[in-house]
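The other protein chains are all here in position, but one chain of the complex has been omitted.
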Amino acid sequence: MSRADGRRDDELRAIKFTRNWLNNAEGSVLVEFGNTRVLCVASFTPGVPRWLVGKGEGWVTSEYAMLPRATHTRSDRESVKGKLGGRTQEISRLVGRSLRGIVDMNALGENTIVIDCDVLQADGGTRTAAITGAYVALTDAITWAQGKGHIAQTSKPLSQSVAAVSVGIVNGKPTLDLCYEEDVSAGTDMNIVCTGDGNFIEVQGTAEGAPFDRSLLNQLLDLGAAGCAQLTKLQIAALAK
Amino acid sequence: MSRADGRRDDELRAIKFTRNWLNNAEGSVLVEFGNTRVLCVASFTPGVPRWLVGKGEGWVTSEYAMLPRATHTRSDRESVKGKLGGRTQEISRLVGRSLRGIVDMNALGENTIVIDCDVLQADGGTRTAAITGAYVALTDAITWAQGKGHIAQTSKPLSQSVAAVSVGIVNGKPTLDLCYEEDVSAGTDMNIVCTGDGNFIEVQGTAEGAPFDRSLLNQLLDLGAAGCAQLTKLQIAALAK
Amino acid sequence: MSRADGRRDDELRAIKFTRNWLNNAEGSVLVEFGNTRVLCVASFTPGVPRWLVGKGEGWVTSEYAMLPRATHTRSDRESVKGKLGGRTQEISRLVGRSLRGIVDMNALGENTIVIDCDVLQADGGTRTAAITGAYVALTDAITWAQGKGHIAQTSKPLSQSVAAVSVGIVNGKPTLDLCYEEDVSAGTDMNIVCTGDGNFIEVQGTAEGAPFDRSLLNQLLDLGAAGCAQLTKLQIAALAK
Amino acid sequence: MSRADGRRDDELRAIKFTRNWLNNAEGSVLVEFGNTRVLCVASFTPGVPRWLVGKGEGWVTSEYAMLPRATHTRSDRESVKGKLGGRTQEISRLVGRSLRGIVDMNALGENTIVIDCDVLQADGGTRTAAITGAYVALTDAITWAQGKGHIAQTSKPLSQSVAAVSVGIVNGKPTLDLCYEEDVSAGTDMNIVCTGDGNFIEVQGTAEGAPFDRSLLNQLLDLGAAGCAQLTKLQIAALAK
Amino acid sequence: MSRADGRRDDELRAIKFTRNWLNNAEGSVLVEFGNTRVLCVASFTPGVPRWLVGKGEGWVTSEYAMLPRATHTRSDRESVKGKLGGRTQEISRLVGRSLRGIVDMNALGENTIVIDCDVLQADGGTRTAAITGAYVALTDAITWAQGKGHIAQTSKPLSQSVAAVSVGIVNGKPTLDLCYEEDVSAGTDMNIVCTGDGNFIEVQGTAEGAPFDRSLLNQLLDLGAAGCAQLTKLQIAALAK
Partner (left out) sequence: MSRADGRRDDELRAIKFTRNWLNNAEGSVLVEFGNTRVLCVASFTPGVPRWLVGKGEGWVTSEYAMLPRATHTRSDRESVKGKLGGRTQEISRLVGRSLRGIVDMNALGENTIVIDCDVLQADGGTRTAAITGAYVALTDAITWAQGKGHIAQTSKPLSQSVAAVSVGIVNGKPTLDLCYEEDVSAGTDMNIVCTGDGNFIEVQGTAEGAPFDRSLLNQLLDLGAAGCAQLTKLQIAALAK
């Protein structure tokens, strides 16, 4: 067993979804990937941004952020600095794209769902936890909207489920769901976003140290897809409660 | 019994302190005043800002913020807007002043403690919950720093405890610890910050509707001071665990 | 006589209102509290912000600022820094709330009055001078609007007058209307905003040094209310000219 | 007599300098060109910005701004908007350049003077009034600094005086020192900055309507230079008091 | 011959206009004044800003900027700093005014043309090159709009041509079209904007070192006007291709 927390290379951390974490939001999930803890909140509002009005389509977007002390040392607030960092914007865009990849905007109708993913505690894999939890919050918000009559009960705004996981080369071996310590030492780092039926929505791989070859890339893709399949089952179980 | 949740006029909501809510912070407390839920995190760092270096004194400051969906409807993020609102800055300053009011900066030595108060769910009284929880987080951070030797074991950086509560005139009656619904309808709104030995650190009263007279002001001060005294006991109990 | 300028503890500084200090503004008053000099300008415009349209109510708001060399040493301009400081926003909000506390928005009708309070010279008590002068400028602007027919002559948009003063513990004694030097050394600092008939609109007290007890608080409230009563008389005299 | 206020075409408005308008500034002048009223304040500080340290030279710079209701209708504050407008920056730069044009930086030594020009009331020609008043405030600040020993009594940091005036084509005729109403209707608008001995520091002419020919340009230059000569005398008289 | 590149004092650098430098813009010109290289792009859009709607007039404006390494050493990007510098705004305003000086807004009709002038390489005279090139791009955009029927073929939106050049006192002699090295050493620096028929639109002269007298000013105006006349011929030739 080579990992600090005793996991196998292809093993996820303990994954936990706490639904309805907030009283007022249409969907709210506290998702935990081990010590990583992200609050995913879906806010539903009838209507769409001006540039979409009258097209019969909905809109889904996302904003990702970290509390200042989610990390080992405190970071300055972006609200105080007066600007969003590149990392924040990049991840917000990734989460939004990943969710839009499974939403049928016509079935959603002229409604908007904003999904806020706020990292309360960060121990690696915050963006993949955010996507995985956001799907559950999004599902709850859509169910709520169908209950309230904002969306027809017969509509199917979600064409698929979506989950995401990180993989990387740690100590020379392809490894699933990296914690912060592993992430820092990983030679290559990859985030895989898959649908519940096993297709890819987004693949992002970066050589942090040495460039990687095709064979390693294939192994990481296999490992990530398998990890997403496990997360899909856990999402189904959480939504079944 | 006139209050929506069945409380007496002089009764606090259910108060709960969950210490060590984060793994890495020197002090972290999830404080709950009924449905109001604030994460108070104290970050300790040796050293002080440039303008204090060499004076032998420490520094304590605070930043308050709300998650976008802490409230009934979603608010835009201040980080996205690129500027801090007046309310945010006002409360950050209030929390900082309240904590500095009980800290002996010489006993703290040349160390800095930043206390982040992030409102996860808002149901009235977020600033008073923030102050009350921040005191517990601050205490834990100082204990941590004494354990690590950053502050001498014999130092007493905290000269007192501090707690805060809101009071107001609801349905014509002085009422303690207002929830959001009561706060909105209150004719006068007051925040009282007291030390554990019953003195005042800050008193802020505002006529939301009709101006208030001296007799009403006195009743509110009495009620608030008594509420702070109850909170002090709950803080002591939480810190004893 | 214990005060630097020879005043009794319960004595205001020389108070002066110069009305119509500007040619074009609907109301403009240069108010002086000793060396503190604030230009209070009320700008009247028919119509209200979008969120109020159609409700039959008016809107009153305020912006406070300091010229860079109003103080002993030059401060950087907030326009150059590109953001408003917390103190500026806090005082702007206080002035606006204090004025709205005496305005009958239905009688004002769908009209907006913005009151700019720019500190030309600061010697303590700038926020209380701003409120006190702003009331006079506001009155002049309303009279102007009634003269022009924007508001009916029979309307009474002002339900009361409003004045404000600072009080504090200086050299251990409750003291009225602190100048800068006294303010810096004050153990407790309080701003009192009262209506002309002696009720409170806002009470803000802060322990700058040691926390204060109820007896001291009561003395400060008495002193501040008496100071506001004197200011009310001076406002009446100024408006009678 | 063609001008609204009865002036001849080559006549200045009533010019007034009130020195020492502030208690604490090293130099402060309220300058009035008719109804245009600018507060010019010179702040002296020993030392220079980092990029000048050790060169034995001083630094002089300026910031120009307008109060929100200096004009006929209220303008939004640049501090609230969070950015400086182009006009503000352009005039700040012009005032700074004009003053630096007469300062001997070696004689000033490693000292900094910042001159704030805040327009309290605007009726045309605010930038030229600012330059003309700033020179008087600058002179007072240098005298102060020589009195305090920051600059040697024998140094001559000012090689010349400087004054500025606007000229323009109004009703087809070259006209001196335009008020707002004239400025708006002027076909060509020019600002002339001259030294006390009659040379040019800055010449800025703009065709607001039809382009202008060389002969008109020559007439405007003559008129402006003569206007500056009159202002120079008034500055000398003001400084002699 | 005193100039580094062998030019006579009254000689322009090699001037080059490359029209249609971009595929998609309505007008685009790469203008070169020696090593100074500015891309001037005119974007035509039907319609006008809100404050002009319904007046039957068009709008022309300009934005000037420099690439970070246009100069000898790299400058920080204004987009990264989050604010526009004073120089950038000042030149943008100058270019816009110069172009508006020759446009008949009624003939343009309710259409907007924005002219972006981006300095790719800077070797002095970037603002005058920008104006000179912008005229050519503006002409092309208007021709395009007439071809597309946005403006009537019979309309004449351009009442004149416009060109600009810098002049200055280098080594004591009036000199035309300064390169960077000359500009830095120039005692007086002037930018002249003229129409094709030899009138002035803008004249801006600044004493960088010693103030200048009327005789020198006259020589600079003569030299600049003659330089603009040469540029006018080159513009005509470029547009004839």
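Letters A, B, C, D and E mark the chains as written, and numbering starts fresh at 1 in each.
Here is the rule we use: contacts are C-beta pairs under 8 Å (C-beta built on N, C-alpha and C of every residue); 3 or more make two chains touch, one makes a residue touch a chain.
Computed from a predicted structure; not experimentally measured.
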| item | value |
| --- | --- |
| Visible chains that the absent chain touches, using the contact criterion stated earlier | A, E |
| Hidden-chain contact residue, picked from the options E:74, E:148, E:173 or E:233 | E:74 |
| Contacting the left-out chain in the complete assembly, out of A:6, A:49 or A:86 | A:86 |
| Residues belonging to chain E that touch the chain removed from view | 22-25, 28, 35, 39, 41, 43, 45, 63, 65, 67-74, 77-80, 82-84, 88, 114, 116, 118, 120-121, 123 |
| For chain A, residues in touch with the removed chain | 83-87, 89-90, 92-93, 97, 101, 160, 190, 194-195, 198-207, 210-214, 217, 221, 225 |
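In this text, only the chains that are shown with their structure count from here on.
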| item | value |
| --- | --- |
| For chain D and chain E, chains touching each | none |
| Same-site or different-site touching of chain C by its copy chain D, using the half cut | same |
| Distance from the mean Cα position of chain C to that of chain B, given in whole angstrom | 28 |
| Distance from the mean Cα position of chain D to that of chain A, given in whole angstrom | 59 |
| Chain B and chain D: spacing of chain centres that average the CA atoms, whole Å | 51 |
| Junction residues of chain C, two or more chains touched | 82-84 |
| Overall pattern in which the protein chains touch one another (line/ring/star/complete/other) | line |
| Interchain pairs in contact, sorted by label | A-B, B-C, C-D, D-E |
